[in-house]
Every structure is written in C-alpha cells, then in structure tokens.
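Let me begin by handing over the structure; questions about it come next.
As you look at this complex, bear in mind that one protein chain is not there, while each of the others sits in place.
The block that comes next holds subunit A.
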Amino acid sequence: MNHVNFDETLVIRNIEGETSSEILKHMAANLYQKGYVKESYAEAVIAREKKFATGLPTNGCGVAIPHTDIEHVNQSAISVGILKKPVEFGIMGEETERTPVKLVFMLAMHDSHSQLTMLQSLMGIFQDEEILLYLAKEESEVKIKEEVSKRLNLNNMKGGE
C-alpha cells in the first residue's frame, strides 16, 4: 500500500499564530521543505480550510485535520502541530461556528482511496481524550512521533469497540 511519511521532523511543537491560516502556513512550509508537497500546497490548504473548515470539537482538546486536493502533493505524509495557545478554527460542517484547536493533524494525501485504515486510526485518536491530552502536553517530539505512529499502525490489533 501507499506509504505515509511521518517522523519527528513532522512533529512541530509550540507553534504560535493568531489565525488558523498562520498555523497552516507554518506547517505547510515544513512539508514543502521536506519535498512531500508542492509549492502550491500551502495556498491550496489555506483556501480549502476557509471554504471547508476542518476543526473538530473533540473531548479533551480540539483538533483540526487540514488537507487539500491530491494534485498539490508529491508523497503522502502527515504532520502533527501542537499549538502554543489554542487557535480558533471553523468547525467542520458548520457555517459560522468555531472551536479552539490545540492539535493540528495536517494531511498530505497522494492517493484518493488508499488510506482508509490510517484515517480510521486517526479518528480513533480523536475519540480518545487521554491520548489527545497526552499529545498536547508531551515535550518530546520523538515520543509524540512514537505514540502517533503506534496508534496509526495499531488498527489491526485494536480490540472491539
């Protein structure tokens, strides 16, 4: 299956910004620097977020999953951003409602339908208050990487819900 790039250099802690666009710009620049996305990705993901917001009012702390069309991506990757202070994102599927977001999971998807398991595991993280609070607090990028990688591959062994 299509490989999803993820390592500790894609974990960014203490991101500062006033708006969701500033946060996205920062994270997209890092993905671009590593060659996973095209130069057009940053602008596309910001535009997409304005049109189709991706903030989710999850239990524990709010998350967002910004992403955009596959044409802006070179290789699939995921980047985790931990914001210094929560920033308001629009709530997915709502016209005007906003939610404070602490954790940003930026998705660079290169294939349309191949990432079901990874995405399902990601939603598993969103539904687990304990892990969200841990990720928000942990100070080691390596530990965050290890925990997220474990979760995203663990799907087959996960017990029934």
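We take it that contacts are C-beta pairs under 8 Å (C-beta built on N, C-alpha and C of every residue); 3 or more make two chains touch, one makes a residue touch a chain; residues count from 1.
In this text, contacts and distances are computed from a predicted model.
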Among "TRAP transporter large permease protein", "PTS system IIB component, Gat family", "ATP-binding cassette domain-containing protein" or "Tryptophan synthase beta chain", the UniProt name of the subunit that does not appear here: "PTS system IIB component, Gat family"
Given A:9, A:33, A:59 or A:153, the one touching the chain that is not displayed: A:59
Touching residues on subunit A - with respect to the absent chain: 48, 51-52, 54, 56-59, 65, 67-70, 91-95, 107, 109, 112-113, 115-116, 119-120, 123, 126-127
